[in-house]
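Chains shown are a subset, placed as in the full complex.
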């Protein structure tokens, strides 16, 4: 059972045009900036938005095709959805919310309730079975929404940022459970997320959305190795420089030169890993040929390492240890020199 | 208002909240006027009421028959109004078919008919010589006029609009995304409508049914014209009252008071609980 | 004379049977209910059902094929409408008449003496609408008395006039003598001089497709008979 979807949707000024194919048992992660059309695609797949162009089919059964005026109603599609906004039924208890899908498909009440209860156990909300959605916390509600969709286990499951509201611990655990669940199962899963860790943990392949189109596609490793958009660079937390390769290295649109080692010329991407950037308060005398001077505009701490944003001719994010931060006494606004060895710069054609 | 289930502390909290739920005073003043406006006529009625007659009236066979008939027919009409009215409301709220405005107007029109004309209109359609009634008669030997069924028809005709419009409005206020979610869970339209939509609009559904019921109970003009005024068969309370006015106005008042008392009892019975949607003890934290 | 022939059917033992449906003007409710009992007594195997409503509504119903045997109207106009529609069997007979009176609050506190007082603009005067019989009579009375009455409302039926006076919302109105009697001690009547007063006539007839014509005729005979006239008189109606 394979999902083939060429989805073309017009919403006011926004246009979505993407094509995806997902194999049985595969999990496709969809990442992309806000408003890039991720949710819209899921809604189109689920049949909640009619597509204006293209076709959606599972193997040979067509679900939506404007040209042939075919449209299969949402309830007739073997597709379950975890909504970004949960959309729980306010008039039903958490238990009945989870049991709803089973009841709707004719499972006897007691049986449905029993299975729903199992699910609540799994997501650690057994003692909130009676609670109305309004009486649940954000994270609890999201877990109920997840359980509600998983309970009917559909051939195709669409998850829209299913972990966004979960706390670190629960998130890691749910992620683990989810993976086990997905592994056992040979259905198709499409996962929208903003967290590369989710993508890595759960997905086989990744599609990067931007402005209603797919800008990059492949395994997370491939994508992160060679980011082709600012978004991906931000995502994996590395520095991406776009320009054209010439004699004196890479020249960016605004005329900054970057010394690199490359065997080709023409438009190219350059990736500078934050770890390979060294920061110094005084102009260092080194062999390194790339020295950029700027002011610190951002300091993010991740565990024992620190990311420092440097507002130089090229904006760079460097990663240093917490120790280094303290010795250098860095504060936002300080002037600083960022040094990069040409050999540390990874370069590939645009 | 589920004080019963709430722990005392929470109840305290609620009371304080309720205390704060006070409306801005201009609104309170207006609401007060409205209440007074509704209360005064009834107080007046009680004040005027010839209590001496109470005994005879309650004892009177005619009144008891009329009351029983009124209750039966008004409930039947309400049921009919719900069964046919809810789907119509659904159609009006959700399907953008040509002439939707036309149908909606049509469904409201029976309210503006002067009493007798309503009856005449029913004759013209369901009467023995009526457009449609003649076939009912020919084919099934079924005659509505001057029968209890006729009473139900007349009452339904005037009472249904309330249900239709109230429910349609509620459906329009509804957040469709919840229904979408239900559909992705494999619920058929019927299932979604009955298990998700209706429960969500319950307040409106009940309000509509109450309005329809009350209107049916008070219906006079169309009934006396179309169904006639036969004790035990088509003589509902309003008709009995009307007739009593011809002979003994005091008795008429008493009969009306009986009707009022009964309906009041029923209406009081409408717990806030059933109307639902009442503000929970404390809001959701989401 | 007339009373003798009228007596006959009631006295001769020929009784009728079956269901009898009488459509009668609402203003006849009391009198006819009483007559109904008398009739039932005289004809044990017959059962009478009444349908009291406005004369006009009753006509509409009969024309629509209501199962009526007898129609008793409060005025000739509506009866005429029935006969014109060919819905009456044989000629209608006037079985009673009624005189108009001025109805006032008990004890006539405002001392209203006659029709001319009704021209007083300070009084609240209500009469029937010209469309209904009692209204026609009222206007005729005013005309012949040459009074330009200060009317505040033209009621849809005579009962409405009575109600307003008994409730004290109106000071005076013109109603039938029968109504004043029915009102008991809640209102008093001021008689209208015979030369001004107009006689209201109550016709009765068997309907064209009466399910039970015999019983219908029998009932009409009772109404016209001495017994019936007595009952009617007791309710303030005059003999035809």
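As written, the chains take the letters A, B and C, and residue 1 is the first residue of each chain.
Everything that follows uses one rule, which is that a contact is a pair of C-beta atoms (placed from the backbone, for glycine too) under 8 Å apart; a residue touches a chain by one contact, two chains touch by 3 or more.
Please read all numbers here as calculations on a predicted model, not as lab measurements.
Student: State, as a formula, how the whole complex in this structure file is made up of the labelled chain kinds.
Tutor: The complex described by this file is made up as A x2, B x2, C x1.
Keep in mind that, in the parts below, only the chains that are shown with their structure count from here on.
Student: So what's the Cα centroid distance for chain A and chain B, whole Å?
Tutor: Computed value for the inter-centroid distance: 53 Å.
Student: From the mean C-alpha coordinate of chain B to that of chain C, what's the distance rounded to whole Å?
Tutor: The mean C-alpha positions of chain B and chain C differ by 37 Å.
Student: Chain A to chain C: how many Å between their CA centres?
Tutor: 89
Student: Residues touching two or more other chains, restricted to chain B: which are they?
Tutor: Answer for chain B, listing residues that touch two or more other chains: there are none.
Student: Can you pull out the residues of chain A that are in contact with at least two other chains?
Tutor: As it turns out, chain A has no residue touching two or more other chains.
Student: Using the touch definition from the top, list the residues of chain A that touch chain B in their complex.
Tutor: Within the complex, chain A touches chain B at residues 46-48, 73-75, 77, 79-81, 83, 85, 87-91, 100-101, 103-105, 133-138, 141, 148-149, 152.
Student: Which positions of chain B touch chain C when the two form their complex?
Tutor: 116, 119-120, 123, 127-129, 145-146, 224-225, 228-231, 242-243, 245-249
Student: Please name which positions on chain B make contact with chain A in the complex.
Tutor: 177-178, 180-189, 191-192, 195-196, 199-200, 280, 283-286
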